[in-house]
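Please read the structure below before turning to the comments.
Some chains have been omitted; the remaining ones sit where they do in the full complex.
Lettered A and B in written order, each chain numbered from 1.
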Amino acid sequence: MDLNSIYSQLIMEHNKSGHNKRHLPNPDITEKGHNPSCGDDITLELKLNGDIIENASFTGVGCAISQASTSMMIDLIKGITIEEALTLVKTFIGMIKKEIEDEKELEKLQDALVLQNISNMPARVKCAVLAWHTLKEALSDK
Amino acid sequence: MHKLNPEEIRKDFPIFKQRIQDNRLVYLDNGATTQKPMQVINAINNYNQNSHGNPHRGAHQLSIRATEEYDLAKEKVRKFINARYIEEIIFTRNTTESINLIAYSCGKKLINKGDEIVLAISEHHSNILPWQRLVKENGGILKYIYLNEEGRISPEEIKRKITDRTKIVSIAHMSNVLGTIHPIEEIIDHAHKMGSIVVIDGAQSTPHMKIDIQKLDADLFVFSGHKMLGPMGIGVLYGKKEILEDMPPFLMGGDMIEYVYEQEATFAPLPYKFEAGTQNVEGAVGLGAAIDYLEKIGLDRIENHEKMLTEYALDRMLSLPYVSIQGPKDLEMRGGLISFTIDDIHPHDIATILDSYGVAIRAGHHCAQPLMRYLDVPATSRISFYLYNTKEDVDLFVEGIKNVRKWLGYGS
């Protein structure tokens, strides 16, 4: 495995910057996600406006991959509809499972595209998908 | 006592012939499972190629040979831990099954409403969950011995928790997270005075130090073959004869019976009572060969070697300002297993990056969530040594740590 393809500049930036790591005032949705085998533990907060995700943030602990993946996801979903967000979740998980390989479709994932190679590291897949599963859970009854 | 030569020893272990992305394989995950020397691999092969049959069942050559090989392996285990009788050695699948057997069988007999079972907060999940179920079913009470800041059990805490209400104490000889060797002689002594029996989880100690079970005076003692150069799928339950005789069987089926009627059955004597169905003879043979190998090298020399490596590693690690050690920082009463954290970096990232340098360590909760919560860390990284590790391994590991810091954008 090529470390460069995983621990890329982008991941490092997201991991360290923490620009999405904070509490929202009066979030509409708060959803916890955890990964018992790793100890990764995040909480997503979402502010909705109709079916638009107006704002989003997260708190919690985890490895660089789960933290960066969460932060990247939040960058992506701010300002889009719930439906669009759920489609992104599908695309991301499809990418990790190697079920979606269409580059055009994957491009929509923007920064998160760098996590594509995580599928070669089975022990770390769970870290990458945690935030996305949590988001799906959060939006599932909306 | 002359020192052992790990570079010579490594030649017996085919796994070290490979390179991990052009790096030397630095295997520091021995607390999870150990590698096998050719002597063990060959013993299993020999059995499979020449002597395989169903033991205890047939009157033909192969069955007889399989029985002999199985019994011989048991005798090796008996001698290895210096048990009095061969019937005191029961083969199980692993430490986990051994403890489940005890909790089921011994617990059923001993634990009634209000009776107390005492564990340490540092126990492996395998030494927690079977007891949780037991107290839930039988109305007992589960108590925990806590550790002091150094990760040790104090004499006061022993006296506080183990009282005349205690019926069973079950505790690891050596912690698989902290490397602490617990004062089990004192615990056993005090527990016996209080009228409690004592179960020792020897999964982490037996591979690395000489166990004299008669001297220890533990009532029950368990360990796994795969952590001491042996195969997976074979574990040991030692029990004092009079205690095992009193315990009802756990797994029921072929070979553990005397008479079977439609509605009831009587059971075979020890050790068969606890060995239902076809046993793992090749696993037993492999474990026997592992014991031969360990004894040829000498447990005292192995212990010394690991002490040396641990001292060297602690020294080098403590010199890095961003490394924190969990558990005892001195060498007294600790084994060759070190848990640590690195500032700002999650253990899983450490493990993944070290792996790319060929350094195999473990990261996570180490099947000890209550301890992690008690220590208030979500996870740690862990290195653990065995006879084939070298100072070079430690150096490569320490180099690796520095690289981890660099990869994740921190100065070293």
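What we mean here is this: a residue touches a chain if its C-beta (ideal position, glycine included) is under 8 Å from a C-beta of that chain, and two chains touch if they have at least 3 such contacts.
Just so you know, these numbers come straight off a predicted model, no measurement behind them.
Asks: If each chain type is represented by one copy, what are the copy counts across the full complex here?
Replies: Across the whole complex, the chain formula reads A x2, B x2.
Going forward, only the chains that are shown with their structure count from here on.
Asks: State, to the nearest whole Å, the distance from the C-alpha centre of chain A to the C-alpha centre of chain B.
Replies: So the centre of chain A lies 38 Å away from the centre of chain B.
Asks: What residues on chain B touch chain A, complex-wise?
Replies: 21, 345-349, 352-353, 356, 364-365, 372, 378-379, 407-409
Asks: Any idea which chain A residues touch chain B in the complex?
Replies: 1, 3, 6-7, 12, 15-16, 37-41, 61-65, 121, 123-124, 127
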